[in-house]
Structure formats: C-alpha cells, structure tokens
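Dumping the structure here so I can ask a few things about it.
Only one protein chain is missing from this complex, and each of the others stays in its spot.
Moving on, here comes subunit A:
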Amino acid sequence: MQDSVLSVRNLSTSFLVDGEWKQVVRDVTFDVGPGETVAIVGESGSGKSVTSLSVMRLLNPDASRIEGEVLLDGRDLLSLTEREMRGVRGNQVSMIFQEPMTSLNPIFTIGRQISEVLTRHQGMSKREAREETLRLLEKVRIPNGRSRLDDYPHQFSGGMRQRVMIAMALASRPRLLIADEPTTALDVTIQGQILDLIKTLQEEEGMSVLFITHDMGVVAEIADRTIVMLRGEQVEAGPTEDIFLRGRHPYTRALLSAVPKLGAMAERCWPTRFPVVDVSTGETAEPDEVAGTVVRGKTPILEVKNLVTRFPVRSGLFGRQSGSVHAVEDLSFELFQGETLSLVGESGCGKSTTGRSIMRLVEPTAGEIHLDGYNVLQLDQIGLRNLRKSVQMVFQDPFSSLNPRMTVGASIVEPFVKHRLGTASQAREKAADLLERVGLSASMMNRYPHEFSGGQRQRIAIARALSLDPKVIVADESVSALDVSVKAQVCNLLLDLQQSMKLAFLFISHDMAVVERMSHRVAVMYLGEIVEIGPRAAIFENPQHDYTKKLIAAVPVPDPARRGVRRGLSGEELKSPVRSLNYRAPSRTYREVSPGHLVQEGGDRGALLAASPSTLLRTQSRWTTLRGEGGLL
C-alpha cells in the first residue's frame, strides 16, 4: 500500500469532567490511504465524532487532552502549534458537519463564506476568490450559481446548504475530507444525491475521505474500509466487505443484524420482529414469528375521509392572508384494529400534520375523521378529552417529550390521574404494570428522566401513551432519533404490544426500511397527498408511482456488493406546498392495481408550480422560514 494520507496511532482523547479526566476515546489506530474512503461507524457515545474532532484539534484545549499520533502525510498534527494547525484546517484537511441548517453563518452570504477559505489559504484576492467560488458552486451542482452567490443560507434548502458546505470544504483542494454524519439530517432522496456528489468529487479531486456515520447502509455504499467503534474503543476494522460478511466481533454482528434492511421482508406476510443478537456472545436469536393481528371488522377503528389541513401564509401591510400551505390535501384512509398503517414521505409531505390533525392538535380545514365511534371534528372540549382515551401519540424526541421535573412514574400515570380513572394506589399499580410491559422495571418509577438513556425514555413515552388503554397510537417518527440497536428493540416492543393489546398504529416515518418491517399497509405521501397506498408487499415489491419508486431507490442498502450504484447528481428537490389563495386543488383519481393497492393517476406534477423563477424562490424561502421557525408542520 502507498503511504497513508492520514495515519492515526494510539489516539486517546480525554475530557475534563467535574475536575476528573475521563477517557472517551481509547487507543484508536487506523490509516486512510490516498483516494480511499474510510468509515468510522458506531452508535451515539461511541466516540466517533470525538475522534474526528481530535484529528482536527477542534476540541476545547482547556477541557480536553489528546494523546497519541495523528500523522498527515507524515507530519504529526498533534505536535503543531495552534497557529500551524490553522494552516492545516480548511486547507489540507477540511470538514463537513451533520447539521447543514445550523453549520452556516446566517448573516453572511454563502459566497462570502466560501471565498473566505480561498482568501485565507490560497492568498487569492476577493475578485479571484469570487470567480473560484462560482466554479465551486458549479462543481457541487448548485443551479444558477452566479445568481445565488449573494444569497444567504436561509434561502437554501437543507440539501443545498450541505452542497454549500461541501463547496467550502473543497475550496482548498484538501488531501483529506472529514465528513461527520453529513447526510443524517437530510431526507433520503437528498441523502442519495449528497452521497453520490461526495463520491464523484472524491474521484475528480483524488482526495481521501474519513466518513463518520451511524448508518450501516451509508457505510456499505461509500466506504472502502470500515472501523467499528463501541464506547470509545475500536472493536473491529477491515475492508467493508469483510466487516459486513465476516464481522467477527459480537458487537459488529449485533449492529448489523439490527440494521433495517429494505427487502428483508420479501417473503413474509406480517410484520416481524428484528432478530436479537447477544452483544457479548454474538449469538443470533431468530425472530419469533408474529401472528396476524389485524381484525378486519365491519368498521375501521380510524377512518379519515377527504381530510384537508391548510395553514395561512400572511404578508403585506396588515398581514392579510396571501396564500396557504397545503399541508394535507384530500387525504382518505382507514385503519383497522391491530393494524399498522405507515405514512411515509419526506419532510414537508404532511405526514406529521396528518397525525396531529387526527389528534386535533391542529385544526383541520375540512374533511371527516371517525375514530372509535367519535366524529373527531365535531367534538367539543369534553368530547376531545374522551377522545384522548382512544388515541395517544408517541413523539420523536424522547429527550424533550418528558417533563424533566416529574418522576417517570408520575409522567406515565399523569393521563390516568387527569382523567380520574382511579385512585392514587391504582395509579401506582398502573405505572408499575406499564413499566414492566415496556421492558423496564417497576422499581424505576421514582427516578427522573435524565437518569435514563434515549431508548429507555422512548419506552417510558410509550408507557405513558398506553396508560389510558388507547386503541390507536399515532407514532410520529417514534424510533427515528434512536440508535440502530435501540431502534430495533423499540420496534420489537411496539410489535409485542400490538400483539398483546391489539393496538392499531398509525406509524409516521421517513425510514423506508423500518416501515417495511413494521407495517401491514403503507401510504406514500407527497406534497400533502397520498400518491400510493396499499398492502406492504404491494408497495415495496410492486411500486407503481414514480415518487414511490424514487423513494425506495434512494434508501442506502447495507450490502457492500451493491456499491457503485449511482442515482444521478441532479439537484431535484421537493417542491413547496405553498399555494396562492385562488389555487384550486385538482381532483385526483386513483387506479386499483391489485386489491387494496391504489395509485394516484396522472396529473403533471411539474406544472403545479408554474411560476416565474423569482416567485418560486420567494415562496421557497418563505417556506423554509416557515418550517424553520417553530416547526409549523
């Protein structure tokens, strides 16, 4: 092998916590060769990000200590002075980060932020830097680069911002690019575009890439070699194929088995538990076969008919309504007892708004919702209170959805107490029972949320949702924020609960692989409408609508053998659902492909926004602003 570009030897990083040095990365050793992509994979707290920040020496020097050797082309970065190190950062080694929304300075134009690197490292004049910046924007395939040079970050979508970040990172033609979870915050189709872009640029520039990620699918797709990290230690390293096919460490095997794989459910009729691997021994327990749970009665437990939810867009002197966000448009579906219907789609497609409309957390504009005998949209305050007994919600973020000043026991039974369903001692029994049900122990009742991990907190949130014995649970991205192995466990828990309590789930998710495992039926949403709905097998094995196909194709497959499949670099993005007031939603027709499998027909979707480019830009930036502030949708 040629000399490595980056060679890390016995890297250990410690943080000063409450006056004591705590080692968070221990003895990590790896090499990145020229033009090679090395992935560091691990779950939260594995030290993978700290490793990358240690290489860049971006950690606060007062509160951290880095030991070992970090050789870049033979030069030890750890022995450089801070001043010399500044000449390396952004120049020989550059970095892109997870959050494109917050990683760009909001008050400077993107042109300025990119050219800053050029004036700093290449000694270019402002003029030259501007020309070069333009070239870089073209390189990362940002359309109309010249007119966008003086735009501010908020005028770009997440995917475009990540392209700007990449342009910035490439400005000095670095030897090494460190990409720290660069696609985690992006929609799956955008993720595909960005991954392809990184691969293409890597070939063009001949640089090496150190890729930090938690996503095995992304690893399989991009990495030549892979390093698996667990609690600060490197547990396994090797060529990606070897790790995937012949991973020896039990943790590697556990991690891999927990990864949701698209297509893994091809032969099965019902949702199936994830296989469980013992982390210490590496023994795989085959998943139990789950029996059918769906009770196809005469009436569905939840029936949504022609649901419309719009939000006003105000502008002008007196804040007159100038348009609407058509978040949910003419949506109809049914959900039966014991069934899981998944709503999938990318951010802004209206899937969460649908969930909240059903809960009446936002007021729908029109339509009908029947839930367990209630006509949801006709309910008064008391009726709404009773409705909450039938339907409960589990949210995405287990860290902010529990009150930090309440014991988890109190949190769990709060709905039970507030609905006056029993005495205090009954409430305690209930809390104990629910904790056991979700796989925790009753003795944890008196602890506070901060004493629990993310996965445990999500179990607590599920227990709270169950405390009123609901018939329907709206799970809004409930497993999206969890680590892979924890995600698998929580999914298994949901399946068990469905089995024992005959729950119906409205499973809102952007993760196609999880959806495939969890659902009986799937509805694909695009711009507020269902474009395709049907039994899981029909959607995944015989997708009809272009958007469904695109969505499935974009999911990274955790199989290194399928590397090199490119999706094209086009920067096509989700269109905006902001419409003028006189917009009339077209009436849609559906074609039945097979029993229960409906596909929206025709309609030239591109013509929906037949506006001049400038208007389009304006609505889009307003749309981003709307979404950015307070997360309206």
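Convention: contacts are C-beta pairs under 8 Å (C-beta built on N, C-alpha and C of every residue); 3 or more make two chains touch, one makes a residue touch a chain; residues count from 1.
In this text, contacts and distances are computed from a predicted model.
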Choices "Polysulfide reductase NrfD", "Na+/H+ antiporter subunit B", "Peptide/nickel transport system permease protein" or "Phosphatidate cytidylyltransferase" - which one is the UniProt name of the chain not shown: "Peptide/nickel transport system permease protein"
Touch with the omitted chain, as defined above, among A:10, A:79, A:102 or A:125: A:102
Residue of A:32, A:142 or A:165 in touch with the missing chain, whole complex considered: A:165
Residue of A:87, A:143, A:297 or A:312 touching the missing chain in the full complex: A:87
Where the unshown chain meets subunit A, residue by residue: 56, 58, 86-91, 94-95, 97, 99, 102-109, 116-117, 120-121, 152, 154-155, 165, 168, 317, 618, 621-622, 625
